[in-house]
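Here the structure is laid out as structure tokens; the discussion comes afterwards.
Left out: one protein chain. Kept in place: all the others.
Per-chain residue numbering starts at 1, and chain names A and B are given in the order in which the chains are listed.
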Amino acid sequence: MTGRPIAMWPILRALFARELRLVLRGGHLLPVLAFVFICVMLMPFGLGPELSLLQRLAPGLLWVIMLMAVLLSLDRMFQADFEDGGLDQLLLLPIALEGAVIAKICAHFVGILLPVLAAIPLAGLLLNIHPDAVLPVLATLLAGAPALVMLGAIGAALAVGVRRAGLLTVLIVTPLYVPVLVFGAGGLARALAAPGMLDVGALGVLGLISMASLFLAPPAIAAALRAGLR
Amino acid sequence: MVNTEYFSGAYADFSRAAMSGDALCLRADNLACVRGLRVVFADLNFAVAAGGILHVSGANGAGKTSLLRMICGLLAPAAGHISLSGNTALARQSHYLGHADGLKNTLTPRETMIYESRLMAAHEACAPEDLLAHIGLAKQADQRVGTLSAGQRRRLALSRLLAAPRPIWLMDEPYTALDTAGRDLVDTLMRCHAEAGGMVVLAAHEAVPLADAQLVLDA
Partner (left out) sequence: MLERLENLSALYANPRRFMNLAARVHTPLWLVAVGVLAFGLFMVSGVPDDYQQGATVRIMFVHVPAAWMALFAYSFIFFASLLAAVLRHPLGYLAARAAAPVGAVFTLVALVTGALWGQPMWGTWWVWDARLTSVLVLLFIYLGYIALWEAIDDYGRAARATSILAFVGFVNVPIVKFSVDWWNTLHQPASVSRFARPALHADFLYPLLVMGVAFLLLFLAITLTRLQMEVLRQRLRVRQSAG
């Protein structure tokens, strides 16, 4: 038996590296990026091409689109592992499942959500966003993204192995996203109403939700994955 | 074909434990399995000593896979318990090779092995070149796992057993999809593992001459 202590950090790093490679090679990024721009393209058709209207709506639209993009990207997060037996192997690793879950989510974040965030200014450009609004939009999205991905992963883990898991995930996760959207887009609206000022209160609450979900979500996700084992 | 030095080196712990008298022993006491609302098996008792190979057989649905998953903690027993010399947390003492192999299609065999050994925190990491040669995948080392044949995939899955020394090997239908050479490979690996003080529980429909005990589950 291996009585020697096991260093957790190298294992987490290796898992992160493997998952990032899987995300990049799996071609999961492109559909999500495409989704963002399809949403952007549909807006002028639905709302009319009037530039001033689009400019007024752009920050809120970008928040909603980002939220939907995260929801969409969650679909395969645990499902593939569940189907190919990778989940069993994660449970046999010499680290807690919570740690493995965090490594996986970080890879998802870096491999999919950061590139999508980087594309947001371009999407904003198409919606005639005011140049001064770009930075606040990115700042609030970045502050809220950890909460979006962590809370979303709870839904993805609960729906693992279920028929039509994608729709179920959306139904489970949307109520969890309401506070994030409220403080993200709300804080953004306030910041834009008073240019040059970020709403510290709303951003603070947003960061608080992100921090809390970073600590509270992994145990829930791990428990959900364990409950889903056959 | 298989480098037996790996077993004598990496498995020193098991052999030492075996020689010092407090040999490892895998025990199941009054084990029961309920799936949904069906009792799959109940009051199951067995023991596997260090160096033992237990062959589990039984009809489909008799609970072979459930038993293997129970041993490594992927499934909670409805009653009874399993222990390895008194220790009941066996997830980190076991290698589990199930029907679903956990291999990722977009990685290459070489990458798969490198990650496996890092993830298992192997201290005496075997060089992937050697391992690939052992399992007969040297030529396919850098092509995607998704392009491998079923048998080659199975061989690659076997490499996980060598990623880090763990005393319990749990193998669900290990001969599936393998050619004669592949079956020999499975046998050699199991024999080396057992001789070095490890233990194997395998579920298989065919006869396993190598096994020194048999457990028949009847549905």
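The rule is simple: a residue touches a chain if its C-beta (ideal position, glycine included) is under 8 Å from a C-beta of that chain, and two chains touch if they have at least 3 such contacts.
Computed from a predicted model, the values in this text were never measured in an experiment.
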item	value
Left-out chain, listing which of the shown chains it touches	A, B
Candidates A:Leu30, A:Leu171 or A:Met211 - the one touching the absent chain	A:Leu171
Chain not shown: contacting residue from A:Leu33, A:Leu126 or A:Ala189	A:Ala189
Residue numbers in chain B that touch the chain omitted from display	32, 34-39, 42, 76, 78-79
Hidden partner chain, residues of chain A it touches	154, 158-159, 161-164, 168, 171-172, 174-176, 178-179, 182-183, 186, 189-190, 202, 205, 209, 216, 220, 223-224, 226-228, 230
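By our rule, only the chains that are shown with their structure count from here on.
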item	value
Interchain centroid distance [CA atoms averaged], chain A/chain B, Å	37
Sites on chain B touched by chain A in the complex	13-14, 17, 24, 69, 72-75, 91-96, 98-104, 106-107, 111, 115, 118-121, 123, 160, 164-167
Residue numbers on chain A that touch chain B, as the complex places them	1-4, 6-7, 10-11, 14-15, 17-18, 21-22, 25-26, 81, 83-86, 88-89, 91-94, 229-230
